[in-house]
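Removed from the display is one protein chain of the complex; every other protein chain stays in position.
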Amino acid sequence: MLRIPVQENDPQPDELIGLAQRLFPICRSITGNGFRQSLSILQEHLPGLRIHEVASGTKVFDWTVPDEWNIRDAYVLDPLGQKVIDFKQHNLHLVGYSEPISKKLSLQELQQHLHSLPDKPDAIPYVTSYYKRAWGFCLTQRQRDSLIDGEYTVFIDADLAPGSLTYGDLVIPGAVKDEVFFSTYLCHPSMANNELSGPIVTTFLAKWLLGLPHRHFTYRIAIVPETIGALVYLNQNLRTLRKRVKAGYVVTCVGDTGEFSLIPSRTGATLADRVSQHVLNQFAPDYVRYSFLQRASDERQYCSPLVDLPMNSIMRSKYHEYAEYHTSLDNLDFITDASMRESVAMYQQCVLALEGNCITRASTIGEPQLGKRGLYPTTGGQVQQSDVSDIVDLLALSDGQSDLLDIATRMGRPISELVRIAELLRQHQLLTIKTIK
Amino acid sequence: MLRIPVQENDPQPDELIGLAQRLFPICRSITGNGFRQSLSILQEHLPGLRIHEVASGTKVFDWTVPDEWNIRDAYVLDPLGQKVIDFKQHNLHLVGYSEPISKKLSLQELQQHLHSLPDKPDAIPYVTSYYKRAWGFCLTQRQRDSLIDGEYTVFIDADLAPGSLTYGDLVIPGAVKDEVFFSTYLCHPSMANNELSGPIVTTFLAKWLLGLPHRHFTYRIAIVPETIGALVYLNQNLRTLRKRVKAGYVVTCVGDTGEFSLIPSRTGATLADRVSQHVLNQFAPDYVRYSFLQRASDERQYCSPLVDLPMNSIMRSKYHEYAEYHTSLDNLDFITDASMRESVAMYQQCVLALEGNCITRASTIGEPQLGKRGLYPTTGGQVQQSDVSDIVDLLALSDGQSDLLDIATRMGRPISELVRIAELLRQHQLLTIKTIK
Partner (left out) sequence: MLRIPVQENDPQPDELIGLAQRLFPICRSITGNGFRQSLSILQEHLPGLRIHEVASGTKVFDWTVPDEWNIRDAYVLDPLGQKVIDFKQHNLHLVGYSEPISKKLSLQELQQHLHSLPDKPDAIPYVTSYYKRAWGFCLTQRQRDSLIDGEYTVFIDADLAPGSLTYGDLVIPGAVKDEVFFSTYLCHPSMANNELSGPIVTTFLAKWLLGLPHRHFTYRIAIVPETIGALVYLNQNLRTLRKRVKAGYVVTCVGDTGEFSLIPSRTGATLADRVSQHVLNQFAPDYVRYSFLQRASDERQYCSPLVDLPMNSIMRSKYHEYAEYHTSLDNLDFITDASMRESVAMYQQCVLALEGNCITRASTIGEPQLGKRGLYPTTGGQVQQSDVSDIVDLLALSDGQSDLLDIATRMGRPISELVRIAELLRQHQLLTIKTIK
């Protein structure tokens, strides 16, 4: 367990895993009722969450919103009439966006439509075919190996037809219109770390943000389907996002017990990058720093050159980097309530860093006399000064140019601690604090 | 022994330790006759040293010059009437700035006023109480453990009353008004490395500066009480210092045999920083580089944000970093004449680097023909070129933009050597030299 300070308004024990248990069985995709149903469960926690529907066929930059997919049932009967693959047993058994079908075919023909993982014989892989009409089933290698010769029946009862794509967002106002943006995606069927952890952690982070007595920044939460949803969101909010977002995060893979990790922005030098590095160095100094080139989620859209939002992704075990990724093994046993709470706490620290950042400027020429203000032990000599080192170091570095994030990083101290010291010194008129424009 | 070149005018053998022996017994503090007496001994070496008195009560930025403290005698009698603590045996026995007292009290009451170091049982600690009226005695842990129960008598015969704070300074003119500033402090009672070494080394450095046939810079020497004296000095010279000081040093802890060490300025990028790093890399490449945050002497004032002088501190064993620090163990056995001479030599190299720095520009297109000028072996082939490598490398890097300090650092050669080569090349009209404004 990391030692990230717990904030007021934090989730109750097992509240996060409880929400995961409720959402897990639902078959979500990038469109359809599974996504809607999941979003409305999150809305119970975030009543202000606005639900948007965008019609199939809508042009979205280089893309088009696809038809809506709704699945009712799907199975494969073997030559003996037994259901050897059954969507109702695990929704990963069906290739996402499979078109409806009802057909008899040989095992050989069927094999063309099957997906399994020889090197993970007990895992059902996660496969989709959003933009090319197709159908298919996924199964464990062991299941596949036991299929007998003969005539099979495949049955997929699905609608794949014009409808709409659904997403939710929430804007939590602050003192300024400048925004901090959290985006997460809810389009994966029954998998836990990637991806129920992202929307769950984001939901509880948003609840905490709503409960803050004061917010400097406006906070924007988007819960979208991955890729096409992020593009839709950009398409509908591009000017605002470009103009106002000062820092943002793609929240994903935040539920397992792996080490924290970071995807920086393209330049690696935005405010989000500085905040992420500061907070991770303070609270998870062994974090894994990936390259921007290892990105593979919605920062692909948000950080693309013509969009260029200052976004990072703070994760636990990153997609593509753990064996259970995109298989049925990424299940509820793979995530924990405690890990998701830690992830909430880590993002809270990012928020506190953003909220607390400012420009400080010492007010006295030379050091102030701390003793006469009760800020210093008055008997010098052997006395340890560790208790006042934050005060004197903060004053020494408060040159009116470095921001508090720089100073805290240089001092190796959490900015949240220095915010408290800065306020104390401001009250004693020993420094002035300027908000960063 | 380091191989720092010895300069003309260098101190005679044992001259520095001799001065230390004379100054050591005097009980100095931030005000009072001990400081005055010590300053007047230094004046014997530096007749031009100006003595300044600043009245108690004078406002100095956020501070006020305290009352003057003069101590005549102080002791503690045990229940048997024996002097168990005696200021006359060691002036560290008395807490600096103790108010006068004559009183009987129990051992238990006395303990509230005693200071000792359980982990250094034979050391008397150095304790002061400048800005809060108090009294106290310091003793070794062994002494303290042997105190018997009963009624004690404490006696402190001191004046703590309006008077003045004393400091000395000396401005040694050069060709330009731009200044190099050396500040040291003389306010510690009987301790050797911290702090008699600073004023002693500074005094002999100043003597050498006075003897230089030519000085480009004006040199300013200040010998002050620590903290309040530096603030007084800033208060009385702020505009001049801010405008003219191009590089400066707080000279302290330069007497022991420890490795050289460096406190950089806040930015770490001033001329002083470049000079310090160059000189230390050349003559003490294993030097310890501290962070600016480990500063704890008068650079706290000189480098504070609204003052912002380009100052460093080149030390041997840094305050807080050696076991004997601020105790009776920091005595004359802890420092050596040779170490102080090396420290003088190191600061001389800093002066030579500052004096010799310039912008050089090659005069020929392509390399010059050194052979026809007697600057090159005329038979090529296997001939080693090490003897002319300084010449050709200096010419190759003399682009009219880099300064000689940059070039020397890049070449890994002492700038003082390259000054000589540059002058040789200038005489042969192979490069031009421009003073740095």
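Letters A and B name the chains as they come in the text, with residue numbers starting at 1 for each one.
Note that a residue touches a chain if its C-beta (ideal position, glycine included) is under 8 Å from a C-beta of that chain, and two chains touch if they have at least 3 such contacts.
Since this is a predicted model, take the numbers as computed values, not measurements.
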Omitted-chain contact residue, chosen from B:Asp178, B:Asp393 or B:Glu423: B:Asp393
Identified contact with the non-displayed chain, of A:Lys83, A:Arg300 or A:His428: A:Arg300
Selected residue (touches chain absent from view) among A:Gln7, A:Gln37, A:Thr58 or A:Ser129: A:Ser129
Absent-chain contact - pick from B:Val65, B:Ala362 or B:Ala408: B:Ala362
Subunit A residues that touch the omitted chain in the full complex: 61-63, 95-96, 115, 117, 125-132, 134, 136, 227, 230-231, 234-235, 238, 266, 292-293, 295-296, 300-301, 303-308, 326
Those residues of subunit B which, in the complete complex, touch the missing chain: 361-362, 364-369, 371-372, 378-382, 385, 392-393, 395-400, 410-411
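In the analysis below, only the chains that are shown with their structure count from here on.
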Distance from subunit B to subunit A - Cα centre to Cα centre, in angstrom: 54
